[in-house]
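Of the protein chains in this complex, one is absent; all others appear in place.
To keep things simple, chains are lettered A and B as they appear, and every chain counts its residues starting from 1.
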Amino acid sequence: MQFLEGKDILEGAQFNRKEIDSIMKVTDDFKQELLSSRSLDLLKGYVLATLFFEPSTRTRLSFETAMQRLGGTVIGFSGAEATSVVKGESLEDTIQTINQYVDMIAMRHPRIGSAKQAASVSTVPVFNGGDGAGQHPTQALLDIYTIHSEQGDIDGSTIVLCGDLLNGRTIHSGVELYRHYDCKLIFVAPDKLRLPKEIVEQLRTWGCKFEETNDLTNAMKEADILYMTRIQKERFENPEEYEKLKNSYVLTREMIEKANPNLKIMHPLPRVSEINTDVDPLPGAAYFRQVKNGMLVRMALLAMVAGKV
Amino acid sequence: MQFLEGKDILEGAQFNRKEIDSIMKVTDDFKQELLSSRSLDLLKGYVLATLFFEPSTRTRLSFETAMQRLGGTVIGFSGAEATSVVKGESLEDTIQTINQYVDMIAMRHPRIGSAKQAASVSTVPVFNGGDGAGQHPTQALLDIYTIHSEQGDIDGSTIVLCGDLLNGRTIHSGVELYRHYDCKLIFVAPDKLRLPKEIVEQLRTWGCKFEETNDLTNAMKEADILYMTRIQKERFENPEEYEKLKNSYVLTREMIEKANPNLKIMHPLPRVSEINTDVDPLPGAAYFRQVKNGMLVRMALLAMVAGKV
Partner (left out) sequence: MQFLEGKDILEGAQFNRKEIDSIMKVTDDFKQELLSSRSLDLLKGYVLATLFFEPSTRTRLSFETAMQRLGGTVIGFSGAEATSVVKGESLEDTIQTINQYVDMIAMRHPRIGSAKQAASVSTVPVFNGGDGAGQHPTQALLDIYTIHSEQGDIDGSTIVLCGDLLNGRTIHSGVELYRHYDCKLIFVAPDKLRLPKEIVEQLRTWGCKFEETNDLTNAMKEADILYMTRIQKERFENPEEYEKLKNSYVLTREMIEKANPNLKIMHPLPRVSEINTDVDPLPGAAYFRQVKNGMLVRMALLAMVAGKV
């Protein structure tokens, strides 16, 4: 039996290097197959539920397209207002209900730990599509896949991660994967949005090579990958605080022209103002390719969890 | 021609015993077929509209999965805010519009009689997925199917129905079906939420065996089936009234251990607090199996209405 068959996808920490390599390999294969056909029939008859208790375009539509391009179908909701939650139903009951209908669940929920809570009662595999400021493992995997696909090797790279490192679940799930590679991480953030101490502690325990700094321009000099993130307005209690910090780092074409010419720029999107749109046409601007990789990685995960690879 | 072909599914009262038996039989067959394949191709090319003018997870997703597992597809909306209703369109016009697109309609609407109103102008079959405090016939059929599937025979059973009997459309549609069986019904409710007088009158006219009481513990002694329902907050005008009544009956593991050891517990869900979650692991806790039966019964009805059985 394949290692992911019947498993939940809950957090970056659940994967070892061999498993990540195997997911990268399946994603590469699907990428090839989609060059000659728009959809596959691997999951014909399977139904995925997308339970999005919080707004999302990207992740929900990415899962839904991934399922459809595998030949499966989708049910679900987007926004809790249209669901039984307003009648006072617990998350566990919602999950145990949806279990009766579908073969797999992809969910997003504002509360940290909600995906684990769901998985603990679910009889079908659960994909964590983001649990508050917690984990977002499919995003972390698609980030890894993007680096792999943009420059071949992750070992030996210098990766700069910049922006709201305090609230960015993308980053939090990410470090759980980067630690399996022989790469150097440079964390760039305003003081108030630095990486949480526990994560810094963990990086030390794992023996990762990393630095923390305020200085993006300097960090970019030696970077192979620059990973920008959005300052997450919705996590701020104080709007003035947000206004002060929102433009801490704004990447411009000029800054890129002074950096490593092979620099690849990534972003989990949506972006607000942290990457100027004049960066978009540059060959190193990888963030929309990254979106496509998201669909491909999710196809791989759905198929692997279904035991169809 | 099969008796349901091209028909609307509007209320419990439309079915006689032979017809119910026939729906149970088709549902049993689909249940078998789904053991060996996740989906069938019976309704390939058919499109179902799910028009939900009121929040619902369960019923909408149940219809949608049922259609997909029959090989058909779905369009629709959930919540009237995103529809032409805000532009002042009548229900009749919405239905006559949707008629041009789809092969069948499943709808939920807050107004009693809305499904009949829709069916009166519709050129395609209409499934009533709940019309306010009115009818919910597919729920009633899945309840009957659950009793049939949990204990074989409905004739000879004692069925306790407990909770908000005033507003519970599940119960109102249900009695229309129970009357075709030689079973005893015990209605347990707080005084203010007793079964509406008209329904009590009807039960008498039909010559049904039934009792009304406040005393759940006593009723449970002789029960084969205990059907719990939620006190429906959204139907109360006075919030204090709701607070007073919401915990009138709370089923605990302790209560069950003193009852008939073969007792099966059902609930239309969502539940709030009327069944303790420590009841869930008991073999008699049938409410999540009941959810699955909902999908299966709706598959049977969709296929029969399409004339494909």
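Observations, loosely collected:
Convention: a contact is a pair of C-beta atoms (placed from the backbone, for glycine too) under 8 Å apart; a residue touches a chain by one contact, two chains touch by 3 or more.
Keep in mind that this is a model prediction, so the values were computed, not measured.
Remark: the omitted chain is touched by one listed residue; of B:5, B:21, B:41 or B:93 this is B:93.
For subunit B, the residues touching the absent chain in the complete assembly are 44-47, 49, 73, 75-77, 81-90, 92-94, 96-103.
Contact between subunit A and the unshown chain involves residues 37-39, 52, 55-58, 61-62, 64-65, 68-69, 73-74, 78-79, 230, 233-234, 269-272, 277, 280, 288-289, 291-292, 294-295.
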